[in-house]
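Heads up, one of the protein chains got dropped from this complex, but the rest are sitting where they should.
Labels for the chains are A and B, by order of writing; each one numbers its residues from 1.
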Amino acid sequence: MSFFREIWAVSAMNLAALPSRAGASLVTVIGVATVIAVMLSLLGIGEGVMNSVLRNDQPDRAVVLSSGASEYMGSFSRGDVAQIAQAPGIKQSPDGKPMVQPLAAVVVELEKKDGSGTNNVLFRGTGAIGEAMNDKSLHLIAGRMFTPGLHELIVGKAAQRTYKNFDVGDTVKLRNTPWKVVGAYEDNGGIDENAIAADADTVLAAFNRTAYQSVGVQLDNPASFRKFKDTVTSNPQLQVQVKRLSQYYRDQLQGLTSLLSFVGYFVGGVMAVGVVFGALNTMYSAVDARKREIATLRAIGFGGTAVIVSVILESLILAVPGALLGAAFAWLLFNNHDIAMGGVSFAMNVTPGLVVVGLVWSLVIGLIGGLAPAIRAARLPVAQALRAT
Amino acid sequence: MDPVVSVKGVVKSYKRGRQSVEVLHNLDLDIQPGEFIALMGPSGSGKTTLLNLIGGLDRPTDGDIVVAGEHIDDLSSSQLAKWRSRHVGFIFQFYNLMPTLSAEANVELPLLLTRLSSAQRKQNVAAALELVGLTDRKKHKPSELSGGQQQRVAIARAIVSDPTLLVCDEPTGDLDRETAEDVLRLLQQLNREHGKTVIMVTHDPKAAEFAQRIVHLDKGALVSAEEAAA
Partner (left out) sequence: MKYLHLVWAGVWRRPGRATLTLLSIVNAFLLYGLLQGFVSGIGSTVADTHADVLVTASRISQLEPLPMSQLPQIRMTPGVRSATPIVIFHGAFRTSQPVNMRGFAIDPDSFAATNTDEVIPPQQIEALKHTRTGVILPALVAGQFSLKVGDRMPLKSLLWTNHDGTNTWPLDVVGIYKSNPRDIFFGGSALANFDYVDQGRTQSNGTSSIFLVRVNDPAQASQVASRIDALFANSPDETKTESERQLAADSVKQIGDIGFVVSAIVGAVFFALLFSVGAVMMQSVRERTPELAVLKTLGFTDTGILALVLAEVLMLCLVSAAIGLGLASLLFPLVKVSIGFDVKAGPVILVGFGLAVVLALVSGLPPALRGMRLSIVDALAGR
């Protein structure tokens, strides 16, 4: 008999016996389901975080920061900005100006609507050019844009949901200065929806700053990044670093996402070890219950390899539905579910990529859980097993 | 002398699906103290059922069973359990020892249900093993003993709490001729030298010859009785 037909015959016998072994088989399915559900949920948070910043990524955007500083601590004078604007590779706005936006970034403490205290929130100072750079994803959903020179601000959708006094028309006190909320914006679900924005110079003046914190740049072409960066960083009067926007976001969230990945895989890994023990139990008892049938098949002439493959196959057939069940559970419960971490809210994302990861893990669990019992099944002393009661 | 076992008008029926099957019909039987009696009959005759009733493993559907003056047919399940531990020692065809315990520990099992101290239990176990001649095998597990030796451990377990009755269900059914005779001789010895009442179910006429009285059952009723050669 051909090898595959052998495997098929032994497997068919094993699988036909599954219903009578429902209880023990369920153990593997449920075990795998819980591991995958937990792991995908945790990893889904990480995906959601990354997704929230990268969904609005533009490959032709760059960020200029002061050397060794974050976006909050940079120091750019008007002269610095002018020098940056002279570098090659920058796109021109319709009225002939280089698309370079000096940005202010301060942190303000806002009180949460639910009374659970306060959070630190980014207050970004931007301008007309900045608006033009973002206009693919960012648009107003209520009210109007702020007027430069006046203490007016616009609030992101998520921030408006979370914090007190941010309805359009409200006045909110930030560091003893009243600011009028003149509009609200959305940004395609991106992370900026957790912030508030106003005119850059107005923000600087209000918070007693004399220099901008960072500079946003729109390149004429993604490939221009290199020459732009080289020119700016080799300028001895500027102590700066230049990053692509996506790189900047990645660096910012590096710590958080690697922590989340670590936790997801660590917890998933420990749980998986436990499930492997359970799967081994299931498969050993399956093999044991069918000692006589397996021995009979081998007495007839079925090869040991066919037995091994069919037992492992059975283990995999239990593991894979478990993974799908767990993934479905994680997806149903958590996909697109808003989660708040450290004051920032974003949606969790159980991606197809994660589901594949889950499937791979389940295959590994099924394989390890089935291998040793499979080998034992293939090595059964046939005569002894035939006599077994 | 009053019989130690008195079975009067006993009926036993089982439910098989929706039907009720009567296995014992209006049976009467008296067993005297110190008797060695064999119950014989074809398969399905109800001999094991009768044995189970006398041993307190089951209750009759109707009728009375009095053992050592007590109406065991009136006892509740947990009362019967207690009664069994004091009055009956069982010996089965397939020995039914705990595979995970040593011979010693197996013999000790019935004594765990008593109030005896650990030292007293040890004493009784040693005596029982001595009687069946297996003192040197006391640490062995059943898997390390032959069929005959296992049955002797089972006998030691059955007598260790000094019960009123020794109830045996095909005790030699799984043993070869020679070993079977050894076991039967041991039962005889317990009966003659120690005055134990032995009730044995068997389908082997040669085994029945070791008893004093043989009672035949067929289709749930007593059909004949005879004095045995022993």
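Operating definition for what follows: a residue touches a chain if its C-beta (ideal position, glycine included) is under 8 Å from a C-beta of that chain, and two chains touch if they have at least 3 such contacts.
Remember, predicted model here, so these are calculated numbers, not experimental data.
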Identified contact with the non-displayed chain, of A:S2, A:N176 or A:S234: A:N176
Which residue of A:A12, A:V273 or A:V360 touches the chain not shown here: A:V273
Contacts of subunit A with the absent chain, listed as residue ranges: 23-24, 26-27, 30-31, 33-35, 37-38, 42, 67-69, 72-73, 75, 106-109, 116-117, 120, 175-176, 207-208, 254-255, 267, 270-271, 273-275, 277-278, 280-282, 284-285, 340-343
Residues in subunit B touching the chain absent from view: 48, 52, 55, 57-58, 77-78, 81-86, 88, 90, 92, 96, 98-101, 105, 109-110, 112-113, 118, 157
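Assume only the chains that are shown with their structure count from here on.
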Inter-chain centre distance, subunit A versus subunit B - centres from mean C-alpha coordinates, in Å: 72
